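Below is one structure, written out as structure tokens; comments come after it.
Only one protein chain is missing; all other protein chains are in place.
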Amino acid sequence: MGEPLLKVTDLKIEATAYPPGEPPQDITIVEGVSFALEKGCVLGLIGESGAGKSTIGLSAMAYGRGGVRITGGEVRVNGRDILRLGVRDLRRLRGAEVTYVAQSAAAAFNPAKRIMEQVIEATLEHGRASRSEAEARARALFATLGLPDPDTFGNRYPHQVSGGQLQRAMTALALCPQPDLVVFDEPTTALDVTTQIDVLAAIKDAIRETGVAALYITHDLAVVAQVSDEIMVLKGGKMVEHGATDQIINAPREDYTRALVSVRSIAHEEKVPTADPVLRVEHVTARYRGTSFDVLHDVTVEVHPGQTLAVVGESGSGKSTLARVITGLLPPSDGQIRFAGRPLSSALAGRSREDLREVQMIYQMADVAMNPRQTVGTIIGRPLEFYFDLKGEAKRKRVAELLDEIEMGKGFIDRYPAELSGGQKQRVCIARALAAKPRLIICDEVTSALDPLVADGILKLLLNLQKVENVAYLFITHDLATVRAIADSIAVMYRGRVVRYGTKSEVLAPPFDDYTDLLLSSVPEMKLGWLEDVIAHRKMESAGN
Amino acid sequence: MHPILILVSQRIALGLLLLWAASVLIFAGTMILPGDVAQSILGQSATPEALANLRAELGLNDPPVTRYFNWLFGALQGDLGVALTNGQDIAEALGRRLGNTLFLAFWAAIIAVPLAIFLGLLAVRYRNRWPDKAISGVTLASISIPEFLIGYLLVYFVAVKLGWFSSVAMINDSMSLGEKLSAIALPVAVLVLVVLAHMMRMTRAAILNVMQSAYIETAELKGLSGFNVIFRHAFPNAISPIVNVVMLNLAYLVVGVVVVEVVFVYPGMGQYLVDHVSKRDVPVVQACGLVFAAVYIGLNMVADIVAILSNPRLRHPK
Partner (left out) sequence: MRGIPISALIGLVFTGAYFLAALFAPFIAPYGMAETVGDVWEPMSRTHLLGTDSIGRDLLTRMIYGGRTTIFIATMATLLSFTTGAVLGFLAAVIGGWIDQLLSRFVDLMMAIPSLIFALVVLSVMPVTIPVLILVMGLLDSTRVYRLARAVAVDINVMDFVEAARLRGEGRVWIIFREILPNALSPLVAEMGLRFIFMVLFVSTLSFLGLGVQPPNADWGGIVKENKEGIVYGIPAALVPAFAIATLAISVNLVADWVLNRTTCLKGGRGG
């Protein structure tokens, strides 16, 4: 014996890229990665998008997605090099010794078959149990994973259960054949934060109970710190640092790791509300046409000049609808919007050009928020021309100034959006908003599509610009860490209502209402043992009630 | 009532509504357009009396709405009127010819459908390799070639140069099935070639779409064999798109029949329609148009219904 369960040596993975208008090229996705994993241990693979973490995870099953090929090194599972296995032996490995939990369970389950059928399929295929044993095992796993009605849960079809439940069912699917190793590929990323914590706890319990080893892939260091024994940090397909979870979190050696650990610990002085708010949303109730329930219900908030109101909530809380009401895209059925003391027309068509200029918007997906056929110069220049009648050289000069303000420089003026990175695109959108010299900018999840370090840069930029331009932000987000970093005041939304509202220090200090408590305590902290503490705390509370 | 039944009955009702609207359109197309029908039928040199007689015979002196409903109620009872040119009962002539056309289309479908699905699967299996490229090349050619070119190429080489089959496809009731099949071999071949490429390409796209789903990857990562991945996971989800492809192409086939029948002088609906368009025999044209539209709408309706029935979300509502 002596050999670890999984031993990866000097792994090299390549893929063929098809850049538009050019011949295909081979690119290296992963290079020189080595690690070993003992029975019953959990290794976290962490990195930003493009770090190659999923690709490495799938290499433990000798599987390459799309045109991805494992071209070098060794992957040994239970003592044999699986890269040299034949098709039949590989099939015996996949779904039996090593199993996989995908990021989107909703897509990974076959819509046409019952959940039970799919959960026990691999177990039966590999003859690892009889049908009745496998079903019993699946029901036991459903119970361990905290699924409702574990005895009948499997009779349902995937579309009949919720996203969080399906993600747990996917975990049951991976654990049912009693594998030696499970690859978890961002299993909680697609979930809301309050759902994520339950699934995370369920996965952790299941790992502990079955004693299975796991590769846990995620971009969220705080999440992986809760479940793994060791962490490996990856960047651009290469290993940055590998160590025990405690060491990585509390004593990172590399700069890159340190940056990941300290992400969103931006120090931000809370400003005191001034007397006159720039925006006042008064008792707004709204519903979409053709529906019969209110998406917003009696919402009242205000934003003060040069300050930030963070509107925080999970999907379906109505926070994006609030933005649509303020901009006039969705006229409210009741209540009104006041801007700088005067009432704003509820519909877009009724607003003057000046009204429109003073409220600008920045979107979540910067790539679709810019016309792909316009250059950066046109995108930023249009508001200058439209609102201030700037033309020719004057316009070009102002665009260059704005590009400097967003720390990009005038070299970008003739580029197209497709030639920019994700962070740069979002910066151009910021410049377009600034070009109108607005008094309020609505930021709708502007950092959630970005990698943590890039997002950090955007947040810092927004804070600096606020100081310089004295612009107010209405900042919509689901991410409490972002809220902590930039807000002056906070509105917590839940099912279309504001459940808690006040300055940051008020909102984030106890006593809490139930929902805010749940939300705050669900945000993973960069701290070992956080998950256990929260779960224990919640159990105590529910026992106390 | 189960929601799926509601959806299916809605779809059937929509089909009937569409058919009715199509009948209005066909009627309007022949009646309300500029130009005097009687004049176009008889030509510029017709005498005023002859024109007046024909107008009376066609009922052109009634208001259009009355004429439409007379026509529609007649059609609903199987009375399509009589042909202007020879006074024959249209329903009877049409019935016989429709039978011939369906006979032709049936044999073309019997050959084309399984062949196209098989070749579509082959293209998926050897994606981006030569069988796939050959198939997409053939598709490109086939959507660019008029049906009559394929027809005459076959006539020229197979019938005239090789002498294997007859260049005209006459059939009648006294022929045995074997004789009939031999007579229609060439037109069937043309129809197969016409729809095959389309159907192959669409089948390929439908299967590829399913094969790229995440649940196929899940199945592969369960260690299932290639056959089981396709049979258990891809197939149940591919039925509906493939049926859709087949129905669309059968509808296309019904139209392609018009030209092929003319090429091979086959006594079917298409030939009948074209002959009477030249003779400006409006009642026959209307009747044929209605039958073609009904077949076309019906096939599209079947495709939609299969899609509804095979959708697990609709079959097992929350």
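By letter and in written order, the chains are A and B; residue numbering begins at 1 in each of them.
Following the convention adopted for this analysis, a residue touches a chain if its C-beta (ideal position, glycine included) is under 8 Å from a C-beta of that chain, and two chains touch if they have at least 3 such contacts.
Small disclaimer: the values here were computed from a predicted structure and weren't measured.
The missing chain, though absent from the display, is touched by one residue of B:12, B:50 or B:153; that residue is B:153.
For the chain left out of this panel, the touching residue among A:327, A:447 or A:521 is A:327. Considering B:29, B:99 or B:114, the position touching the chain not shown turns out to be B:29 (whole complex). For the options B:187, B:268 or B:289, the residue in contact with the chain missing from this view is B:289.
The omitted chain makes contact with chain A at the following residues, 17-21, 327-329, 348, 351, 353, 356-357, 359-361, 363, 365, 367-374, 382-383, 386, 417-419, 432, 436.
Not every partner is drawn; the one left out touches chain B at residues 18-19, 21-22, 25-26, 29-31, 33-35, 37, 40, 140-141, 143-149, 152-153, 155-156, 159-161, 167, 251, 254-255, 258-259, 262-263, 273-274, 276-278, 280-282, 285-286, 288-289, 292-293, 296-297, 300.
Operating definition for what follows: only the chains that are shown with their structure count from here on.
Here chain B touches chain A in the complex through residues 213-215, 217-225, 228, 232-233, 236-237, 312-313, 316, 318, going by the rule given at the top. Contact residues of chain A toward chain B in the complex are 61, 63, 65, 90-96, 99-100, 102, 104, 107-113, 118, 121-122, 125-126, 157, 159-160, 173.
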